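The chains shown are only part of the set, and none of them has been moved.
Note that the chains take the letters A, B, C and D in the order they are written out, and that residue 1 is the start of every chain.
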Amino acid sequence: MPFILSADAARRPRVLVINPNATEAFTEGIRGSVSADVELDFYTAPAAHAPASIEGMTDEIHSASACICELRAHVDKWDGFVVACFADHPLVHALRELSNAPVVGILEAALLMGASLGTRVGILTTSPRWEPLLERDVASLGLSKLNAAGIVSSGLGRLDLEELPRASVIKVLCTAADVLQDRRRADVIIIGCVGLQGLEEAVGEVCQPGMVVLEPVRCGLELCLGLMRMGARTSKLGMYELA
Amino acid sequence: MPFILSADAARRPRVLVINPNATEAFTEGIRGSVSADVELDFYTAPAAHAPASIEGMTDEIHSASACICELRAHVDKWDGFVVACFADHPLVHALRELSNAPVVGILEAALLMGASLGTRVGILTTSPRWEPLLERDVASLGLSKLNAAGIVSSGLGRLDLEELPRASVIKVLCTAADVLQDRRRADVIIIGCVGLQGLEEAVGEVCQPGMVVLEPVRCGLELCLGLMRMGARTSKLGMYELA
Amino acid sequence: MPFILSADAARRPRVLVINPNATEAFTEGIRGSVSADVELDFYTAPAAHAPASIEGMTDEIHSASACICELRAHVDKWDGFVVACFADHPLVHALRELSNAPVVGILEAALLMGASLGTRVGILTTSPRWEPLLERDVASLGLSKLNAAGIVSSGLGRLDLEELPRASVIKVLCTAADVLQDRRRADVIIIGCVGLQGLEEAVGEVCQPGMVVLEPVRCGLELCLGLMRMGARTSKLGMYELA
Amino acid sequence: MPFILSADAARRPRVLVINPNATEAFTEGIRGSVSADVELDFYTAPAAHAPASIEGMTDEIHSASACICELRAHVDKWDGFVVACFADHPLVHALRELSNAPVVGILEAALLMGASLGTRVGILTTSPRWEPLLERDVASLGLSKLNAAGIVSSGLGRLDLEELPRASVIKVLCTAADVLQDRRRADVIIIGCVGLQGLEEAVGEVCQPGMVVLEPVRCGLELCLGLMRMGARTSKLGMYELA
């Protein structure tokens, strides 16, 4: 069990944070937003085979396949994995088949952590297309009851996020946050998109005092670190039997 | 709408039946078990990138990725698709993004058709590992209530299916069918594995008279043909917006 | 198994399409909207005992009872049945008890087929009273998860459908379709009423491109034909044991 | 509101207990097992059109149709109705359309009352065929969560109940009660069949002390009386709008 954190271990524990989009800028955004008392490695999906930005199932498949091809032979180097795509990305399940270490997806981590902080967790996502995709993924994970306030799209595409002035982006996000807060009665809002990192404070500021705004990559990392400190492994008896 | 069946169409409608396993023998088994009044093409996943037999999520991802790479440029040639893997294979959803034509997975088709024939549909699968995988997939599709008798594994791996004498295979399958019939009170049994084709009669013979035994590739093909005859397209407004 | 379609069968397969309302005009509407490569018989519930238009449970009971009395002795004449009432009409279940052939209700058929074409299927019905009735029926069939966009009433009663100018009817339907499309985010719309046949194109035209509009009698017939071609029988082991 | 119990009312409140089976002996069994401080009338379905014993959907339809034909013109005579068939019998819903007075089915009444007495209510029914029928009905009523211990059949048909010596019947019932108690961990058992009345004590005696055994006709009558004393009417705004 090389992935238990302990004082006398030969090496410090290592976590791999995976950006399954082939866009270094996203990885840099992630790198800038997290920190931990372990070795943190960051990985970007290879541009040759993975999409620059995952926008559907076809993209997820190519992204997952490209990452597995590169990572498969090296999974033993890490004691934990965080898959930084806000979806039930198939790479999460593939890595659980390929490694004994804990593997955490950021969608599930954010919902699980949100469930300890309030009772009506809502998700703020980007384009409308992600609404049915995320509904399906949340149900797949068995977590629909933890997402009582549902999923609301800001209407912004990834491109808008990069090209619009930051103030305009924030304005649109806050309108969507209002829908979650007022009409859906959310008491916790998850900023459900890797590209939205760093905007959680802006969103929090327009919400009523007492609202909790969660950034999912940090949720994923903290859940992974918690599992690692407990010495927890991925089960090898059911769905994740060694491939 | 080139995929509507009509007497005066310039060409006969064409359906592609996809075996996403890289094993020609499976494709031959499928080819031998179905027929239709349309042009039927059969496709086998490429051995260079897809697994010989899909046994988990990693396999599904490589299988789907390999098939998309080969098929993507040619999807307009067909008026309907059947993905002949007994799972919620991601290729089903990817093809729905890439094509306007109906795309049918055989797990969903068998459950939907079984729901019209009885009230407690059960699934007989191969290795125990498929039990949690299929449970997850049935839930993902929103069809858990149509699978009231659940999933029972025969304990046979794919290798056993090929190497054991046919009589032994049948004996083991029938024991599992008994569990579905007696303990789970199934009134419809789906033979949930491509490799088990042709064995539905043997299973039917050991069940009580009145039991319905369904072979899923035939279910998938008939559902696809029905959708085609109605002129139905895949919706492009929600999850399957053109990629 | 006399109901398998085959070239050498002594007689062509026969399907009975049942209008359980005692209104010939509805039957004519249905007859005009479907076609198939089998013998199609059309049946209208007897005016002496069945209601002209089914508007609740009392009506359903009288309709079912009247149809059974007339059909019971003759069920062997047909190889498949379609019950053309957009509800979980009790006649569907009674016929499954009385016959070995497949029996399809058009509500369940439309939901099952819609589930292969999109992820948020919605139902457009006539009068508000049908909303709670259909909610109950969809739940009874175990299909609530396949009806994510719910049920929306146009507010038109059956009488309005017959008496109002066609343009007015279409206008009202399109308003209801808008609710399904915009507020409920439907990607598939089922025109949930026998009296609305022939209006699916008008509805489709006002929706965004990419919307799928389904006419349930055609769904029912195609599902029935698919089951027949597979040689599928109704299970006689559970709820549909021979009466 | 003629159905409110009050001291100065011109007439005493009247309840009609309906045996929708055309068998007087069942009605006599019911009559002997209940009493109330109101006028109790007992009605037996007419033998000319209703089945002697309801054993499926066809029977339910004929039973309901026959009862409605006879009762429809007279519903104003009663201030409450109890439909004494252990099922979601369609007559319950039809009467709610036809009358303003409360209408109670004994399956729903027993589950609702059981929910106040324990947490794992189980149903003991007669023939195996009733298991899928009751599962469907409990789900239809939205009460599956109140039936945590499920439904267990004794294997006895109605004929056995009448012809076997009482000691043998009790022995078989107790075996089924054991399954509910030990394997399903029921803490409340509903004797789910009109023909089993008077046997609840025998069943109670073989169970562990502390088990609650409920007779559903009494549950139905008490729920109906409670609704009447509150002056409650059936809602006329949704599904039960006046026919």
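One rule holds for everything that comes next: a contact is a pair of C-beta atoms (placed from the backbone, for glycine too) under 8 Å apart; a residue touches a chain by one contact, two chains touch by 3 or more.
Since we're looking at a predicted model, the values are computed, not measured.
Total copies of the shared sequence across the full complex, per this structure file: 6, with 4 shown.
Criterion: only the chains that are shown with their structure count from here on.
Looking at the partners of chain B and chain C together, the chains they share are A, D. For chain B, the chain whose average C-alpha position is most distant is D. As a whole-number value, the distance joining the C-alpha centres of chain C and chain D reads 32 Å. Note: centroid distance chain B to chain D, computed from Cα atoms, is 43 Å. The multi-chain contact residues of chain B, meaning those touching 2 or more other chains, are 119-120, 142, 185, 187, 238-239, 241.
Taken together, the touching pairs give a contact graph of some other shape, not a line, ring, star or complete one. Under the contact rule stated at the top, the pairs of chains that touch are A-B, A-C, B-C, B-D, C-D. Interface of chain C with chain B (complex): residues 102-104, 108-109, 112-113, 115-120, 141-146, 181, 185-188, 208-212, 214, 218-219, 222-223, 225-227, 229-230, 232-241.
Within the complex formed with chain C, the chain A residues making contact are 128, 131-132, 135-136. Partner chain A is touched in their complex by these residues of chain B: 55-62, 64-65, 68, 90-91, 93-94, 96-98, 129, 131-133, 136, 139-140, 142, 238-239, 241, 243.
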